[in-house]
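What follows is a set of notes on a single structure, which appears directly below.
The complex is shown incomplete by one protein chain, all other protein chains being positioned as in the whole.
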Amino acid sequence: MALLEVRNLSVSFETASGDLFYAVRGIDISVDVGEVLAIVGESGSCKSVAMLAVMGLLPPVAIVKADVMRFDGRDLLTLSPRQRRDLSGREMAMIFQEPVASLNPCFTVGFQIEETLRKHTDLDAAARHQRAIELLQAVGIPEPERRLGSFPHQMSGGQCQRVMIAIATACTPRLLIADEPTTALDVTVQKQVLDLLLRLQAENGMALVLITHDMGVVAETADRVIVQYAGRKMEDTDVVSLFSAPESPYTRALLSALPENAGSGRLPTVSDFAPPAEAMK
Amino acid sequence: MTADQTTPVLETRGITRDYVSGGMFGGTRTVRALKGIDLKVERGKTLAVVGESGCGKSTLARIIAMIDSPTGGELLIEGQKVEIAKRGISPELRRKVQIVFQNPYGSLNPRQKIGDVLAEPLKLNTNLPDSERRDRAMKMLLKVGLKREHFNRYPHMFSGGQRQRIAIARAIMVQPALLVLDEPVSALDLSVQAQILNLLQDLQDEFGLTYVFISHDLSVVRHVADDVMVMNFGEAVEYRSRDAIFAAPEHPYTRTLFAATPRINVDSIRERVARKAAARRATGHATPEPVST
Amino acid sequence: MVRFILNRLLLIVPTFIGITLVAFIFIRLLPGDPVILMAGERGVSAERHAELMAQFGFDQPLWKQYVDYVSGLLHGNFGYSYSTKKPVLSEFMARFPATLELGLCAIVLASVLGIAAGILAAIRRGSWIDQVTMGTALVGYSMPIFWWALLLIILFSTKLGWTPVSGRIALTQFFPSVTGFMLIDSLLAGKPAAFWSAVQHLILPTIVLATIPLAVIARQTRSAMLEVLGEVYIMTAKSKGLTPRRVIWLHALRNALIPVVTTIGLQVSVLIGGAILTETIFSWPGIGKWMIDSISRRDYQVVQGGLLLIAAVVMFVNLTVDLLYGLINPRVRYR
Partner (left out) sequence: MSATDDPHLGTAEQEPLGPPPIAPWRESWHYFLANRGAVIGLVVLALLVLTAIFAPLLAPHDPTMQYRDALLVPPAWLERGRPEFLLGTDALGRDILSRLIFGARFSLVIGLVVVALALVSGIFVGLIAGYFGGWIDSAIMRVMDIILAFPSLLLALVLVAIIGPGLFNAMLAIAVVLQPHFARLTRGAVIAEKNREYVTAARVAGASNLRLMVRTILPNCLGPLIVQATLSFSNAILDAAALGFLGMGAQPPTPEWGTMLAEAREFITSAWWVVTMPGIAILITVLAVNLIGDGLRDTFDPKLRRS
């Protein structure tokens, strides 16, 4: 049985004119234990909306509908808010695109890590502190003991993302959702962060959902890939067939637009396939 | 000015740039953002400058575009020495180098219609009558792939890719010799990125433009560049032809950079997936239990 | 942090010089020369005029007069009142506690109620609570407080007879002045009746004076909260599974308070302006009434000295708020 199973998910927002705008429409997603799933899409594809719905982080105005939304056998749609809160942070966790903005500027890194532990574990203060040090060590932050007292603005973007990973993995969740975790980072730092995520994923056997726009990141990390376009699923396949034999025309167009696939000639563009991607509103 | 074919369009000799921070209390601190950059770009060629954030590539771009002045060293445009500090810049010199920025949302004046965005450089640099300026602006608009009806619209009505087309059109309105492209496709989606790269290539072929292309993305650099300069901490650690540098990167930093860049290669993906499967079998659990602490 | 404090202190120097210049120039801008102003209606003979000009140093070159003026200030000489002949500084000190007591009550009321209302409106955004709170705040913000004071007097003093119309305390109450605060002194003297009288006298002026700051603080708190609630770190906090209460009252409020503190600091200047009106209407024996009386009495030495002292108080408060801002904002504290 899949760890996370979502069937026929639609998320819509009421627009100013009273119509519904569908951010995602009729999406099925399943994630297995120990799997790395990448959700790929360009801007406007609403690729993170489904996972935000799973985490219950969409704004209250969002209208979420699904036939099934199950995590580890529990029906997320019928859980009380309290039960949802018990799950998130402990069994499923999420990290975001802007590492510095993801951390509260007013609290120390240590406080923010230990807060999760206090919420979800029975550890006492000393044990929490000890665990926080271990976590910072595990995500590769030097001098963890000293760093616990630091504020987010005193750290680099890469370090902040490591801290976020430490917070997210504090209770060894079974599902980690990473929303463009390396987009704001330099390539060398990106590699370190991705390696870290994959290592933790393998060590803890957790499922990892990686939301990204970067085909390179997909190629280096994913087991399975969902391609999303304008709120719809275009393709759901394993990573090898995605790159060797893409089925959907959109995926094919996307891959052919990669500069590395074109040598020095002209690049085929997606507009050859889709309605003008830059159509006027 | 004699800008014959043999004079490089752009040449810098030992360009340095210092930033002084602090003051009042705690003393001043000088940071050298550029540590002596030498480069030379021939007409019609593209030099790509690669590096990570803070390596000084944008500082270099601004100096070449004569927005900031260097602390030391020489900047020559078509063989002519640029001395902002001493003599200021003549309009003629200013016209020769134009720049396109990374952020398509910040580079157009929100209160200016597209037609005016394009006509403004002509108004500032030529004595053409109004109608002629509008004519040329319209022609340029069409050339970069936009439509007649876009002429009187405001920037917010355009997508990122369209804005970048407009920014490029504005830059080449005054027929510059050199175009500095500061991460021109980094903010764009893959599909739009391809369109813009194609456009830049077409324009280069048509007008014989010379490009300095600043980027952090090696796959894009590989696609566009003739020569590549890799920068790290304000230094040019490697500066060679594209083919040479991609065939055999010499400097350790270049190698680190190359190694960190994700590769899309079906064989290596297969290998990775197989490795993972093997590792799982080895540890003996196909569906591992969560490690509890 | 040390550098931050030093920077702030250094910025004060030019401002302070500027303020003394303003005060210095003020008297010289008045029509007629200072001696004639001092003499007022009575007039003065030519010799006496010259004598006085020399005595006060008005015949010196301007820069010399300014230097003398500033050195006088530094020695605590803020001039003498024309009408009472007492030093301006001691008159100021005698009245300052009254204004301070009123101002403190008002700012505390405004901050507590304003922050609470702002938070409530922000977390119930769009609901009737939000609309009523913000509607009320807008009315308060638009209120001509001198009229508001009159209305309250009509209602509570004349019609209902609940509160006294003027003064700080009933004339029948006597106790030694220790701190200058009636609320504290009456308790120190062990006179609950006097304390009650002081409270009754304080209520209306406090409400009047707090009205505009209350509205401003409520509006600022709401918008700061709304902005903070949209930040990514709030998402992080929610994704940790924290309760909404903890997310709002700890994670959001801690950040939203940073701009609110600045706003509260800025209200001090507004408060002193309001004190002029409030004290006039309620015959509150504080700085505001003193200034108004002096202006209408043309007691310009008092106006000059008072202007300077009030500006100094405002600057001192602003400095305190700046430092407090640095203290509660880690991005300033640990750079």
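Order as written gives the chain letters A, B and C; numbering starts at 1 within each chain.
Here, contacts are C-beta pairs under 8 Å (C-beta built on N, C-alpha and C of every residue); 3 or more make two chains touch, one makes a residue touch a chain.
None of the values given here were measured: they were computed from a predicted structure.
If you put the hidden chain back, the residue from C:144, C:167 or C:192 that touches it is C:144.
Contact with the omitted chain, checked across C:87, C:259 or C:273, is made by C:273. The residue touching the chain not shown here, chosen from C:173, C:200 or C:223, is C:223.
Of the candidate positions A:71, A:107, A:151 or A:229, contact with the hidden chain is made by A:229.
What chain C contributes to its contact with the hidden chain is residues 11, 14-15, 18-19, 22, 26, 29-30, 125, 138-139, 141-144, 146-148, 150-151, 153-154, 158, 223, 226-227, 230, 269-274, 276-277, 280, 291-292, 295-296, 300, 303, 307, 310-311, 314-315, 318. In the full complex, chain B touches the hidden chain at residues 65-67, 91, 94-95, 97-99, 101, 103, 106-111, 120-121, 124-125, 154, 156-157, 159, 167, 170-171, 173-174, 189, 191.
The definition used in the following text is that only the chains that are shown with their structure count from here on.
Two chains share more touching C-beta pairs than any other pair, namely A-B. Inter-chain centre distance (chain A to chain C, centres taken as mean C-alpha positions): 51 Å. Note: centroid distance chain B to chain C, computed from Cα atoms, is 54 Å.
Taken in their complex, chain C has these residues touching chain A: 231-233, 235-243, 251, 254-255, 258, 328-331, 334. Interface of chain B with chain A (complex): residues 52-53, 157-162, 189-195, 197-198, 201, 216, 218-220, 222-224, 256-257, 259-266, 268-270, 272-273, 276, 279-280, 285-293.
Only residues 32-34, 42-43, 131, 172, 174, 186-188, 190-191, 202-206, 213-217, 219-220, 223, 238-240, 243-244, 253-254, 257-264, 266-271, 274, 277-278, 280-281 of chain A touch chain B when the two sit together in their complex.
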